[in-house]
Structure formats: structure tokens, C-alpha cells
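The other protein chains are all here in position, but one chain of the complex has been omitted.
By letter and in written order, the chains are A, B, C, D and E; residue numbering begins at 1 in each of them.
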Amino acid sequence: MNLIMFLILFPLIPAIIIRLIPSERVRTSTVLISVAIIAVASIFLAFSSLQSGCQYFKLPFKNAGTLITVAEIVLAVTFLFFCRRLPFRKMWIPVIIFIQYIPVQYFELSGKVPVPVNYLILDNLSIIMALLIGIIGGLITVYTVGYMPRYHKEHPEYKDRTSAFISTIFLFFFAMFGIVFSNSLSWIYFFWEVTTLCSFIMIGYSRTDEAVDNSFRALWMLLLGGMGFSVTIVYCSLNKSIGTIELSQITAMTNPMVMFPVVLLCFAGMNKAAQFPFSQWLLGAMVAPTPSSALLHSSTMVKAGVYLCIRCAPVLHNTSSGTTIALIGGITFVVASAIAASLSHGKKVLAYSTIANLGLIILCAGVGSSLAIWAALMLIIFHAVAKALMFLCVGTVDQQTGSLDIEKMRGLISTMPQLTLMILIGIAGMFLAPFGMLISKWAVLEALAEKNPFLILTVVFGGALMMFFWGKWMGTLVAVTGKHMNKEKYTGIYEWAALYSLTILTIGTCVLFPLTAVYFIHPYIMTIYPGFIGDPLFHHDNIIMVLIMLGFAIFLPLGFLVHWEKLHYSVPDLGGANVHDPERFMGSMGESREWHLGNYYLNDIFNEQKLLLPANIVTLLIISIMIIAVII
Amino acid sequence: MKALLGIFGFVIFAPLAGGILCGLDRIVTARMQGRYGPPVLQSFYDVLKLFQKQNLVVNRFHGYFLFCFLIFLIISGSILYAGDDFLMVVFALTVADMFLVMAAYSTNSPYSFIGAQRELLQMLAVEPMLLITGIGFYLAAGSFDIGHIVSVGKPLIFKMPGIFFGLVYVLTIKIRKSPFDLSTSHHAHQEIVKGLTTEFAGPTLALVEIAHWYETILMLSFVFLFFASQPVVGILLAILIYFIEIIIDNTNARVKWQFTLKSSWIVTLLFGGINLFILYILK
Amino acid sequence: MSFLKKSPWIIHYDGSSCNGCDIEVLACLTPMYDVERFGIINIGNPKHADVLIITGAVNSQNASVIKTIYHQMGDPKVVLAVGICAASGNFFRDCYNIKGGVDTVIPVDIYVPGCAARPEAIIDGVVAVLKLLEEKTKK
Amino acid sequence: MFKLPVVKMLFVVLKSLFTGSACKMYPVCKQEVIKESRGFLNIEPSLCILCSLCSKKCPADALVVNREDRTWEVDRMKCITCGACVEACPKKCLILLPERAGSSIRKQKTDQFNIPIEKP
Amino acid sequence: MNMNQEIKELKENELISNVSRLFKEGYRLVQISCSKSDKLQLDYSFDKEYFLLNLRLFLSLENPEVQSITDIYWSAFTYENELHDLFGIHVREINVDFKGNFYRIQEDAPFLNSDSIQHGGKE
Partner (left out) sequence: MASRTIIPFGPQHPVLPEPIHLDLVIEDEKVIEAVPSFGFVHRGLELLVGKKDFHQMVYIAERICGICSMIHGMGICYGIEHIMKIDVPERAKYLRVIWSEMSRIHSHLLWLGLAADAAGYESLFMHCWRIREKLLEIIEATTGGRVIFGVCKVGGTRRDIANSDIHGILITLKDIEKDYQNISKVFRDDYTINHRFSNVGFLSKKDAFELGAVGPTLRASGVSVDMRKTGYSAYRHLEFEALTENSEDCYGRCMVRVREIFQSFNLIYQAAEKLPNGPVDIKVTGNPEGEYFTRLEQPRGEVVYYIKGNGTQNLERFRARTPTFANIGPLVRMLSGCDLADVPVIVLSIDPCISCAER
């Protein structure tokens, strides 16, 4: 209990320190120390309460409710403050703020909102989330420390506000821990909005026009999601048959009335998880410095969205609303993968693949069966680790080469072998068989096998597309161009530390996935589906197979270190038009010309412009129909 | 024990059977073209010869990738013959293919690069159908376990004709036959020399050939699974399917990737999807 | 035991031939002559090929191409020059752009005469080449 | 008859599958010689008068006629078997036979004929 | 049978106007050729309904130069590049100019420079 409070509140301390003391030395040491503390605390928390099932905690002090209300008002005012310079035609953004805050505040201040008994919750789901936030978030923060100075050296046109940036990160930790440990909807709501705020600040960090635009887009989209909460809170207060704003109670109800708030919560969740049609904010977020993309928009914040949906999953199980939500997830999965296949901008590909993977998780949550939740949790873990790794690697590559274009990464294995290996591990973690995501995909397929053939189609097609674009990327990296210039030496110690730890984590999670399953996931599932006895499909043989494959996948590439005798080096086949430089050929006009290779992006078939609009419209329709159906 | 025996049998006999099948294929193809054709053992001669050749490389990495390709292909087959999870077989196959693609990429040569792109496209075209086949088996036989699928009493083909058709359709891609031999093979030389394998020479190319034998047998085993309850009929039918593939190979020009991708997805959606749906309703 | 003899893969390059020999080489692959009986495949890729069949003479531009192809082939390899042009340059050796037979740029192992060389003659040449190949592997 | 387009090729392909190959099986079977074929230049040395008309007419400069040594030689690796010499020869001592010259490992393959002095 | 071909001699500066007139009249470009005697004789052949019309142009052997007709007949660039490579004629403003790399012959303008027209090639 105290540990939880500590985790939630502690990040505020470094946030304030860093904000107030602009010295770089202090900043660095504060970050390192507090990150270590947070990580240790979350690990400790995990080990101390892993086996203790679901625990609820009351608050030690009375006026928590009012505290939150005050905080919420402060938050709303902050939002409004940020909106002060908006041009008139964007004035509807503050209107959204008013619309969602005024009713809630009215209800809360007038005491109509039921007072929760258990403010805090601690079960394996929160523990998993806390670990992800504490460890991965921490590593990203460490990386940030090394990254930001370089970022500013590269972009002298931006004002150096590193302190603000890092303190926002800590603020964000505060919010995230808050979300995952709170049980009261109004608390979650508050923290939720804090993450929105953090996101807003970070996206707008560089203060270019594009960044500002994108940050406001993120703001209104996310606020829209927050609306889901405010309506839920109001509804739960009004509807006497619910009469509680405790999340755990709501999700445990069998009352059909409960469907409406749950759907709204999922709406908020999907919004934060950037599902279609709300995906645009996440893409806009890619203008932010890479660590924040990694932190906010792939590994952690969006996970808040899926976290909420998973919390709701038991209610969604076997309902039409659940299937609809799963459908949206499925569509998002396919379409986002297809779009990712058509893009060559590294960060955008990462963004879309994030959206796609979140779609898969939402799909699982929507299905809500025990195996689906199993898969969803696995996906969350693997995705968070691997994606964080990917983002940081790509950020580093960007710093070294000045480009995020995947095409420009051709032959990176020659110039930055270590980093490339990390990216490769990250990518492999995303879709290749023995690695993490595939285990989850396997579980998803098995979970869906009897549920719904249509959803299965989305998964198989989306999966194939995903393989396509990751495959391209991997291939581009491993092309050996023979230019051996080591650019890696410019990477600093903090970056390497973060990168290496994440790499080890990625492999570790894969190797140890049976343990993860048994110790983290199964207990959680057992709390919601008491009949769950571990997944029968993952029997002995399969696990052994997976592990054998893993062994091969990890150890075979080590063969690269050995030199094979009796090789005869030759030049590539250029149809006989070779000149002495293997990278050039004799062109038609009689001059030597460089050949150049570019991946396929299938723009005729998959195309961001072409796919986005229909996908948005369709999903929007589905969501509206779902909400209307639930109301009726 | 039985599983080990299966694995062992696969590792040893698949290349033999695959090689002979390829030899027969070449003879039949030759006859269909009015030619006489090579000896039956020709594929073995080819591979043995390749091992005697110089190992020409552009750089030294693709050998390892190809080795991994072969290993994972064998793993994939082993999972199948050990009677394990069907999906796992497909996934391992994907990994194997991925290594092949990586190998082609790593040579950094124009034609292999385009071959690699096309191989990726082919994987994109094939993968959904393979997974759907697995799910079809699950719905029809009640389990993903191949051991279990094999022991189902009635031939599963009756329950999943659509899926069978879809599988045969993408099989053409998988065993690299015209009209879908986009990325490599003896036939796709028209645009991209030898595609994927352009830069592999000597022993490394031999690995690809051997892998191709394994792949062929693996694919035919998929076909066999539909008739698993009658093993003899199953084997005959698998061979018949192979023969049909040869005929298809000889009666079609090679199509473009757009057609390959679209048609196989449509077939997957229509035949695979509808079949799945029916299985689901019947269940 | 040399298996090269049993599966020689050829690559065919048309120097500055008149196509006469060229299509005769192709004709060898087609039903009437079908050299696949000897395991011969027209592989079209120097890296895979064992036998380089060149028709036509060498001119100033394709000399480098022929050299490139030759050097891209893995050992053991043999070169078969088909047709009078490839042997001596035919009457084109008097032309300003012709350097002469194939031997002016790469070593040739077997010459097949004829203008155009008959498929049978080419098959004879190939058979002779197979013997050479075996000797070369032994070395 | 069949509207299915693929059937056409199927027919062709299956027909040739079952009727056996069209292969001439050279060199297992002997080459069938077409007697009109221009394959091999031959000389009847006893008829030749060493007039060199043939070598003048030869477009490929394949013939060398040497009056001193009384030799007539043809380079098989230069002769394009066109028959210009055959037409030019006043004594009709040249003939194009359907056989063909064999391959060689050398660039030149000269056949030399000694022309006897005595005329029958 | 000489009926179906006609040779029309032109001055160099009349070429473009004549060619564009022929283009408008629906003539098809058949070929451009050159032959060397004491001058360079350029022949532009056009066809309309099996009637062959030749525009003939004489250029001096020193620095022969002519205006390109690729503005009118787009595909004439092949002929004109050939003229440049074989005869060393400088053709102004070709749309696709290979700059002497059309045939990539080692010696420049063999038809112009060598006496081989009378005495055979290199021996």
C-alpha cells in the first residue's frame, strides 16, 4: 500500500527538482537516482505481491476525493491556459474541455458521485503495467538524458528546454502509476488527463508550427477520449443500479446496465490506444523527440488505453459490444499494417505498427476469453519492450545519419553493426516465430479459432502484412554494402546503457516467456476466470519447440563471427555491365552510373491516403452504431 | 518416441523423396514440352556438382542466412512430422523464408534484391492461406495438433474443400511453379536473372536446392493432411496434386505480382473464408 | 567422381554474332535437340554457370562484358566458342569495330565451326567440353 | 468446343506427354543427313588446276592456294560453307558435302590438300 | 518502278521547313542515311502510301553540322546519333543525345575518316 503510494507520488519529486534546478549535472544524477529508485521499487512491488492475488486498498486519509477534484480543476485550467493562444477557428478545443469538465465537476462538487471505498487496486495486471512503466520507462528516461543534448546540438533552432522535458517525463510516470493503481474512475480520469497533458507538452516540444499543430490535434483527440470518462462518471452516478465508480466493481457486474459505461470506457481506451478513427494523434506525435515517442506513444501511454480495455474485458466477453470492439481492433490491425507497408519513414512505420499491434490487443480484449486475455497480456509485454528498443535504436540512427528514412538505412549493418543488431532483434521480436510477438499471435489465433472466423481473417491478413513490412526493413538493414565506416562511436554511454538493457530485456522476455506466463499472467487470469488452469494449448512439446527454435535463432547468427574458408569474392551480377566499382554499372549513355535499390511499397494497393479515410469512416460508423446500440 | 521417429524420417527421407520428385518433375515437364528430359537423378547430380564448385560470394554473410533457412525449414518439417502444432509449422516456415529473403538482401545485388522483394510479396500472398488452413484444421478436427488431425477418422477434405482449393492455389507459389514463380526458380529469369538466388553460387546454392526439396515435401505433406485417414490414398493424391501443379506450370505464363497477390488473397478470402465460416456454423 | 560432367549449366552470351549461331544454340535447348538430356540447363547467370557459350566475334564494346561474365563464373569453367565469328571473326574481322575471335579476350577451350553452327555440331562441342570439364575438376 | 481457354494448352501439353518426345536423340542416334545441306567443303585434288579463282571469290578468306607448293588448303574455322568457291571453280572440283566439320580445341583447323601434278 | 521513289535535293537551311511540311502532310519517317563521296550526302527518306520521298542534303567533309529533326519526328534520334557516331556529323539539339556513345566505337567516325571505302578495312 505504501509502496503503491510511493510509486505514484515519488516521481513528482524529481519532476520538481529538475524543473527548478537547471544544472545539467544535477539533472543527470537526479534522473539516474530516481529512475533506479522507481525501477527497484516496482520490481520490489512485483515480487512482494505477485502471488497475493487481487488486493484493494482504502485511502489512509479522508479527503482524497476533494483533493482529486481540486487537482482536476487545476488541470482543466491548465488546459485552458494552453489554449489561450489558439486562433479563433480552433476555439472548439476549449469548448470540449468545458463540456467534459463542467458536468463532472458539478457532480463531484455537489457530492452526487458515489464515494469509492477502495481507491487503489493491486493485482498482477497492475504489476505488469507497473513493471513496464518502471523499467522500460526508466530506461527510456536514461536514454533521454544522453539524447537531449545531442538533439539540441543538431537542432540549434529549437530552444533548449530539456529540464521541462525531463520533468514532464516524471510527471508522466506519476500519471501512469496513478492510472494502473487506481480503482476509482474519477482518479483514473484525473491521471488519464494528466497523461494527455504530458503528451501535449511533449509533442509541442520543438514549438515548430507542425509540432504545435500536432500537439493540439493530440490534445483534442485525447480530450475526446476523456469525454468517455466524464460521461461514464456521470452515468454511474445517475444510474442507481450501478451506483459506484469503482472500476473493479463495474467490471465484475453482470447487470446489463453496465454495458454502457464499459463501452464508454473502452471508447476512451481505444482513443488513447490510437485505434482508428483516432489514430492521427499518434502519428502527429512522431514530431516529438524520439524518447518521448518511445515513451508516450508506443511503450507506455498507449498501453494505458489497452490496459483499460483489458480491465473491461470480462464484461465484454461474449457480448456483441465486445465483438464490435474486437472488430475495430481487427480492422485497425489490418489497415494500420497495410499502411505501414506503404511507408518508408522509419518513425511512421513504427507508429503504424504500434497502432496495428494495439489493434491486436484491443481485439483480444474485445473477445475477452481467458486465452485472449492471455494473448493480450503477452502482447503488451513483448510489444512494450521491443517497441521501446526499436524507437530508441531508430532515434540513435537518426542522430548518427540524420535520416529516418528506411531506405537510407541500407547497409547499416556495415556502418553500425551493434545498433543494427539491436534493431534486428527488435524487429525479430515484433514478428518472427520464436520471438515474442509471434507467440502472442499464435495465442491470438488459437483464442480466436473457435470464436469468430471474420476476426481470424483480420488477424491472418494483418499478420502477413506485418511480416511484409518488417521483412523489408530487416532486409534493408542486413544488405552488406561494404562501406565500413563505424559511425557508432558517437553514441553516448547513457544511450548504450538503455539500448543494451532493452536488448537483453527483449531476448529475456522471449526466453522466459513460460515463466512470465506462469507467474504473472496465469494468476491474473485466474482472478477473473477462476476456472482457468493454464493454457492447455501451450503444452510441454510446444514450449520445447519454441525454445529450440529460439536457441537456433539466437545462436545460429553467431556463426557470422566465424570466417568461412574457401570463399571467393566476386562482384554482383549486373548483367555484364559491370565497371570496376561494384556499386556502379556502365550506363546507357556510356557513363558509369550508380545502381540503387529501393524497397517496394505497393503504393498502388496500400496507400496511406487511400486507406485512411475509408478506415476512419468505417470504424467511426461502427463505434457510433455500437454506442447507439448500447444506449438503446 | 514416435515424434522422434517422425523427425528422423523427415530429415533423412524428405530430401531423397524431394530430389526424386524434382527429377520426375523435370522429366514430366520435358515430355510435356516435347523434349526428352534429364535422368531421374539429375537433381542430385546438380546438387553434388554445386558442392564441387567454387563458392563465389559477394560478401560472406549470405551463407549463414541460407544455412539458417535450411535449418528452419527442417525445423518446420520436424514440427509437422513430430505431430505438433500446425500453426507452429507455418510460423517456422515463415522464419525460414525470412532467412532466405535476408540472404538475398545481404548480397546487396540488384537482381537478388528484386527477387527478395518478390519473395516477400509471395510470402505476403501465401501466409494468410496457410494460417487459415491451420484454423480450418482446428475447426474440423478440433485441434491444432497434427497428431490429432491425422487421427481423425474421416478425410478432412470433405469438411474443408474450399480451404483445400485455396491451399492448392497458394501451393503453386510455394513450390515455385509458373504462373507464380516470381522470385526465383528456373523460370523467372525473364526479368531478374535468377532472382533471389542470383548471387548464390556453388555450395550455397546447393543449400537452396536441398531446402527446396524439403519445402516441396513439406507442402505435399500439407496436402496429405487432408487425406490423412487414408494414408495410401493420401500419398497418391499428394502426388497427383504435384502432377497437377506440373500441368499448371506448363499451361500458364508467369503472371505479375499484382495478379499473384490479389488473386491469392481473393482466393484466400473467398474459398478459405467461406469455408471457415461454414465450418464455424456447422460446429 | 566429378558431377560437373553430369550437370553442366551453361550461360550463353551473344557477342557480335549475327544471330545465326545464336538461335542455333537456343535450338539446342528445344525439343528436337534437347540438351537437358545431359543435364544442361541454360541458367543465364554467370555465377551459376559452368560453361560459357559465346557466339559471335568480339567488338570494342562487348569485350569488357565477356570478360566480366567470364570472371564472374566460378571454377571450374570452360568456354565454348560457337561459330566462325567466335573462332576467327569471320569476314567481320576486317571491320573497324571487331577485335577478332573470342580468344582475343578470354581463353577458349573448344571451338565449334560452322556458319551457322549446326545444333549437332554444338552438341558435339558440348560433349567435348564435358570431357574437358572433368579434366579440369581433377586438377 | 471448349470455351475454357486453358484447355488449349492442356491439350497440346498432354498430347506431347503421351506421344513421347520429339527429340532426335543426337548423339545417341545418328544424325540424319539432309543431302542438300551445305556442311563441308571438299576438293577433288586431282581435278584442281590451282587457278586460285576459288580463293579470290571466297568472302571469308578461308582458302589458300599455293602454286609453288602445289597445295590447296581450307581453314575450317574460317569457311562459312557458302559455296562461292564451288561456283567459281572452273574445273568443278569443289563440292559442298552435307557432313560437317568437327569441333576443335584450336582456333585454326586447316585441311591441306596436295595437288598432284599428273592430270588423269 | 522508279515511279515510287523520288529524290529531292535541298539546301541545308531548307531542311526543317521541308520536314515539318512532310510531317503535316502525313509522311512517315523511314530513315536517315549518309554516304560519303567527296561530300557527305544525307538522305532523309519519307514514306506516304508506299511512295518514298528522299530529301537529299550535301554537307562538307570538314565539321559537318546539321539541325536535328527530333522536334518534328521524335524517334529520329536513333538515326541522328548514328550519323554522329559513324560520320562525325554534329547534329544540333537532339532530344536524346547519346553524345557519341550510341555505338561506342573506339575510333571516331570510321565512315568519315577511313579510306576503307575504297581500299578495304584494316589488314
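Please note the rule applied: a residue touches a chain if its C-beta (ideal position, glycine included) is under 8 Å from a C-beta of that chain, and two chains touch if they have at least 3 such contacts.
Because the structure is a prediction, the values reported are computed rather than measured.
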Quiz item: What shown chains does the left-out chain touch?
Solution: A, B, C, D, E
Quiz prompt | Candidates C:Ala86, C:Ala116 or C:Val129 - the one touching the absent chain | solution = C:Ala116
Self-check item: Touching residues on chain B - with respect to the absent chain
Solution: 29, 32-35, 110-111, 113-114, 178-179, 181, 187-194, 250-259
Quiz item: Touching the missing chain, which residues of chain C?
Solution: 11-24, 26-27, 30-32, 42-46, 56-57, 59, 61-62, 65, 69, 90-92, 94-98, 115-116, 118
Self-check item: Residues in chain E touching the chain absent from view
Solution: 1, 4-5, 23, 26, 28-31, 33, 35-37, 43, 45, 47, 50, 52, 54, 73-79, 86, 96, 98, 101-105, 110-111, 114, 116-121
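Simple rule for what comes next: only the chains that are shown with their structure count from here on.
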Quiz item: Which chain's mean C-alpha position is the greatest distance from chain A's?
Solution: D
Quiz item: Going by C-alpha centres, which chain is most central here?
Solution: B
Quiz item: Hey, how far is the Cα centre of chain A from the one of chain C, in Å?
Solution: 60
Quiz prompt | Gap in Å, rounded to a whole number, between the CA centres of chain E and chain D | solution = 40
Quiz item: By residue number and range, which residues of chain B touch two or more other chains?
Solution: 30, 33-37, 54-56, 193, 198-199, 201
Quiz item: Which residues of chain E are in contact with two or more other chains?
Solution: 104
Quiz item: Chain pairs in touch?
Solution: A-B, A-C, A-E, B-C, B-D, C-D, C-E
Exercise. Report the residues of chain B in contact with chain A in the complex, numbered from low to high.
Key: 3, 54-61, 63-65, 67-68, 71-72, 75, 79, 82, 84-85, 87-88, 91-92, 94-95, 98, 101-102, 104-113, 116-117, 120-121, 123-124, 127-128, 131-132, 134-135, 138-139, 144, 193, 198-199, 201, 258, 261-262, 265, 269, 273, 276-277, 279-280, 283
Quiz item: Which of the residues in chain A end up touching chain C in this complex?
Solution: 568, 570-571, 573, 576-578, 586
Self-check item: chain A-touching residues of chain C, taken from the complex the two chains share
Solution: 13, 45-47, 64-66, 68-69, 71-72, 74
